[in-house]
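We show some of the complex, not the whole, and keep each chain where it was.
Note that the chains take the letters A, B, C and D in the order they are written out, and that residue 1 is the start of every chain.
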Amino acid sequence: MTRSHHRTAAQIRPVKITRRYIKHADGSVLIECGDTKVICTASISEQIPPFLKGQGQGWLTAEYGMLPGSTHSRMQREAAKGKQTGRTMEIQRLIGRALRAAVDLKKLGERTIQIDCDVIQADGGTRTASITGAFVALHDAIQKLLDQKLIEATPIIDHVAAISVGIFEGTPVLDLDYVEDSACDTDMNVVMTGRLHLIEVQGTAEGNAFSRAELNTMLDMAQQGIEELIAIQRNVLTQP
Amino acid sequence: MTRSHHRTAAQIRPVKITRRYIKHADGSVLIECGDTKVICTASISEQIPPFLKGQGQGWLTAEYGMLPGSTHSRMQREAAKGKQTGRTMEIQRLIGRALRAAVDLKKLGERTIQIDCDVIQADGGTRTASITGAFVALHDAIQKLLDQKLIEATPIIDHVAAISVGIFEGTPVLDLDYVEDSACDTDMNVVMTGRLHLIEVQGTAEGNAFSRAELNTMLDMAQQGIEELIAIQRNVLTQP
Amino acid sequence: MTRSHHRTAAQIRPVKITRRYIKHADGSVLIECGDTKVICTASISEQIPPFLKGQGQGWLTAEYGMLPGSTHSRMQREAAKGKQTGRTMEIQRLIGRALRAAVDLKKLGERTIQIDCDVIQADGGTRTASITGAFVALHDAIQKLLDQKLIEATPIIDHVAAISVGIFEGTPVLDLDYVEDSACDTDMNVVMTGRLHLIEVQGTAEGNAFSRAELNTMLDMAQQGIEELIAIQRNVLTQP
Amino acid sequence: MTRSHHRTAAQIRPVKITRRYIKHADGSVLIECGDTKVICTASISEQIPPFLKGQGQGWLTAEYGMLPGSTHSRMQREAAKGKQTGRTMEIQRLIGRALRAAVDLKKLGERTIQIDCDVIQADGGTRTASITGAFVALHDAIQKLLDQKLIEATPIIDHVAAISVGIFEGTPVLDLDYVEDSACDTDMNVVMTGRLHLIEVQGTAEGNAFSRAELNTMLDMAQQGIEELIAIQRNVLTQP
């Protein structure tokens, strides 16, 4: 098996996170995982949704989109069609849940952090790259709140990062690119914290059902990948 | 811990599947899992979606809805709002994927089976009840194709059933009702085949992240529950 | 002429009303008129629409839907299409007007009763079954307000029930089933009070225009049917 | 009781029908009933809806709208809101049914006549004025088909006209204007043919339920009004 970027089955693609990529947003990064490129922004607003009024806590929500030209063959623009697809909704709900797990919403105060993840080039793993990148954008937006003394202590509980893993032609492989993702039997997305606890496990048999043993192998691989991603996040955040 | 229906942590709720519940549909059941009640219908149409034209295979797709009066406080009617929520889309995509894993689409021929799962009373676990019930409706629709000699051999590969499992106040519990579901730390939906292979695993930390050990306990419990559900499916299908 | 359920031209189908069918709703029934089955719920909310603010009165409104699998050939799900059809809108407006005629909105206080009528099996006469069934659900929701001492006297003025009548192959027939409805020349829906006054008369010539004499025969038949339906409502409401 | 245009209870408002009001449409009129003014156009297209393909017959359908400035206080533009109200849908379905009753669709051939009724000034009775006016526009569109020898014999079976009637402060009144319509107890729209058979009867108790005797008085009045309207249609159609 030959993998893109000369990888072994258990290796992730080269990752690059560029902070402060968009000048207006409170936090923003470009994350590149191989040929997958996502712009993640975090925008603070001093409002909270009606269902949280008066509960002394904040909120975090996420939206996801793909540029029409980002995919192998051009995809239709959701704004022009007038609705988001089920896939988009599913992904943005996942991103929101994953990042809320990283934040103590009580400590955030009565404000909302809006995460936007927009894929500018897609080559597999856009939802996991979105989560890994958005964590850094979130961190920078929260740092801004700290710098402005709007909050006293950081509401961030732990790092959050995500990776995909699958079974491709019988072999478990980490961090699938588009070609692998389209052809694999099982596809799993795993989200973990810096302490390596699980936040989300979403495994789907596309072709053949999978066994508990296969599930365990995939989870081991995913944990390894997430450890690497969190090290990359930590490294990029040490820079001023 | 006192559970509804006097259950232990590892017990499922009483399940009742009524076949041929709606007279027009090709297959239809009412599935009752405790107080959760879902009407599942399977409708055959001799058409396939454009992207499958000429590939000599069929298709199976699913839609999900809740009656406005089915929930604890009335929910808005999606038809009146003019769009389905992200939750609805996520669930109907899950039901479709789960049941497609039960069917050899090549053997189905160039036709579509449309699954509809409509919740008439909701008390937790509506998506897993939908999958477990819809499998029986699917079976009956396919039996009709066989009876009409439109297909020669059944395209059904294996049973499919689903159950939820979670961690509620630190304890792993099987088949959560609404109260448990609203308060649990981790919520996982598991879909398995008759051979007890995995089709879907969707675990979400609502409060605290969960460990691999907890994941394993939950999967063990889920497997036990699914074995029971498949026995119930088998039993109801032995009746003429 | 042979009619379903061995009926004469002037006979209604067997009717069965099951109260407290859905556990969460303030009032709920399953009404079965022959093979037509509708779940009717009444939900109370302590809000009123903006146009009634400060007028010291309540409101009642209704929505109607059909499960996709309820009809002879599966109908498209309105929530998925993103809009309600004209037929649906027409029917839910009719149900709302009919039931508002049964209630003194001043005595209801500043709250809204939301009626939902969802057809789970359709065999003609779904709109009239909805009205007849929803009256009982409405009664039970209002009884709950009385029990909770939120209102002192019942705002219900009179019973309301509805029936269809038509001219089928030259003969006036009461309570048309789907086959008769599809083939009849004239189709009329009549809504009356317990005192046998008219609330709505909606007669439509599908094929041939009809005479005043035919109109009168149909109204006589409808009145007879409604007397029976109101007796059934009264009977079911005597039970605790 | 003082009525607009110095009318007695049983008199209709002054009616004026101007033919060929819009130069592009195949048939078009401006109908004025007192202060209610509606532009009715009939447009022929050589296509039929899919459900009628290959059945050797035509179709007629209608749409209805109100200019935002046509009403007492400006109403929202439906095109801007992105959907038609239930009232609009109900009215355009009524107009379509009424005019289809005037036409033998077999004789029309495989083509569609699209009726558009757009209210430019509203003062009660817009739906009945639409029907009465649209019949003349329909006639002229069909005359064009005859002149072009696209059809040999007219598919028009009979005249169709419509009027409202109601009970206002206890008195039956014909052809209600906006003030009467807003305040009346019962409101009925009646559509009849040239032979004075009924096509539609839609009576609604807005306040008090009405008796069979009141219904009969209203129908007598309506018949009288429709006779007058049909005489006006006949007169305007004698002009070249």
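The definition used in the following text is that a residue touches a chain if its C-beta (ideal position, glycine included) is under 8 Å from a C-beta of that chain, and two chains touch if they have at least 3 such contacts.
These numbers come from a predicted model, not from an experiment.
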Full complex, copies of the single sequence (shown: 4): 6
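Definition applied: only the chains that are shown with their structure count from here on.
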Where chain B and chain C overlap in contact partners, by chain label: none
Between chain A and chain D, the fewest steps along chains that touch one another: 3
Angle (degrees, nearest 5) of the CA superposition of chain A onto chain B: 180
Whole-Å gap separating chain A and chain C, where each centre is the average of the chain's CA atoms: 50
Length of the line joining the C-alpha centres of chain C and chain D, rounded to whole Å: 28
Residue list for chain D, restricted to those that touch at least two other chains: 83
Graph class of chain-chain contacts, one of line, ring, star, complete, other: line
Chain-chain contacts as defined at top: A-B, B-C, C-D
Touch list for chain B against partner chain C, complex: 22-25, 28, 35, 39, 41, 43, 45, 63, 65, 67-74, 77-80, 82-84, 88, 114, 116, 118, 120-122
In the complex with chain A, residue positions of chain B that touch it: 83, 86-87, 89-90, 92-93, 97, 101, 158, 188, 192-193, 195, 197-205, 208-212, 215, 219
